[in-house]
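Please read the structure below before turning to the comments.
For this view, one protein chain was removed and the others were kept in their places.
After this line comes subunit A, so read on.
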Amino acid sequence: MAQMTMIQAITDAMRTELKNDENVLVFGEDVGQNGGVFRATEGLQKEYGEDRVFDTPLAESGIIGLSVGLSTQGFRPVPEIQFFGFVYEAMDAINGQAARMRYRSGGTKNIPITIRSPFGGGVHTPELHADSLEGLIAQQPGVRVVIPSTPYDAKGLLISSIRNNDPVVYLEHMKLYRSFRGEVPEEEYTVDLDKADIKREGSDITLIAYGAMVHSALKAADELEKEGINAEVIDLRTVSPVDYDTIIESVKKTNRVVMIQEAQRQAGIGGQVMSEIQERAILHLEAPVLRVTAPDTVYPFTAAEEVWLPDHQDIIEKAKQAINF
C-alpha cells in the first residue's frame, strides 16, 4: 500500500476512472496544463490528452450547464468548481437543473456528474474561498453531497461518485489536502456512498462530524480519554443523504451526542441530524443533543479565522456538558 496525502488520493481516483472509462471527462478552470490551482489534476492532461482533460472558459454556470449537456451524450463529467465559494454562480445549474434532470425526464435520464470542489477554512484564503456551503446543496433533493476526511475514503468515495449515475457534489476540505498521509491501495476500490464510518469506537458519548472536523473530534476524543470519557467518533462521509442507521445504533449505545460542523449554526447539516436523532431515539437520550458550530457570520476573510473556526476545545466543552447533564 502507498502512503498518500488526500490530494494525491483524489488525483489517483480521477486517474483510475479516466483509465477505466473513456467517457469520463475532467474539466474546469485551470485544470488542464496547470493541473488545477491545488494540483489536484496534476499530470492528467498529459496522460489522457486535451480531449478528456481540459480548461474551460471562466464561468461556473457554464461549467455545470455543459456537464448536464455532456451527460445526455453518455459522458461522465467530473467538473471542478475552483473554490466552493463560487458555487453561487452555478446554483441554478446544480440545484435547479442537474439535480432535477432525472425527475424532469420522468426517471429516464442518467446525470452522472461529479462536481469536485475545495472548501473549508483555516488556510488563510480571501473572501468566498473558505465557506462551508454544503447545506445549500443538501437541501436539494436529487443530488448527493460527499465529504471525505481521510486519503483512503477520498479515493474510494470519489471513484464511487464518478460511477454513480446521479449527480454528486464532492467537497474536499483544503486543510486536509496535504496535512497528513494515510494508507491508500494503489489498485482500484470503492467506498460506499450514503454510509457513515465509525472512525473511533467508544461507549460514553457519540461525536458526529464530517470533513476537517472529524480530526478535531478525534483529537477531542483523545483528550477526553485522559479524563476517563470514552467517545465514539462518527464520520458522516455522505452528508446528504445521512446514514441514520449508523448514528442511531451508536446513540443507543452511548445515549449522548455532540454534533459538530464547521459551517455556521443556522440551517446546516447539524440541525438536520440532531432533529432526526430526537425523532428516532429520544428515549435513548440521557442529555440534549448538543452542537458545536461556527457563529452566524460570513467566514472571516483571513483575520480572526482561528477564533471563528470551531476546534477540539469547543468539542471537549460540549461533550462534558452532555456527560454532566
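Assume contacts are C-beta pairs under 8 Å (C-beta built on N, C-alpha and C of every residue); 3 or more make two chains touch, one makes a residue touch a chain; residues count from 1.
By definition in this document, contacts and distances are computed from a predicted model.
Student: The chain dropped from view, which UniProt name applies: "RNA polymerase sigma-70 factor, ECF subfamily", "ATP-binding cassette domain-containing protein", "2,3-epoxybenzoyl-CoA dihydrolase" or "Pyruvate dehydrogenase E1 component subunit alpha"?
Tutor: Missing chain, UniProt protein name: "Pyruvate dehydrogenase E1 component subunit alpha".
Student: Which candidate, A:8, A:125 or A:272, sits in contact with the chain we can't see?
Tutor: From the options A:8, A:125 or A:272, the contact with the absent chain belongs to A:125.
Student: Given the contact definition stated above, which residue among A:110, A:179, A:230 or A:302 touches the chain not shown here?
Tutor: A:302
Student: Sort through A:20, A:34 or A:139 and give me the one touching the missing partner chain.
Tutor: Among A:20, A:34 or A:139, only A:34 touches the chain that is not shown.
Student: Which positions on subunit A touch the chain that was left off?
Tutor: Touching the missing chain: residues 29-30, 32-35, 37, 55, 57-59, 61-62, 85-86, 88-89, 124-129, 265-266, 295-298, 300-304, 307-308.
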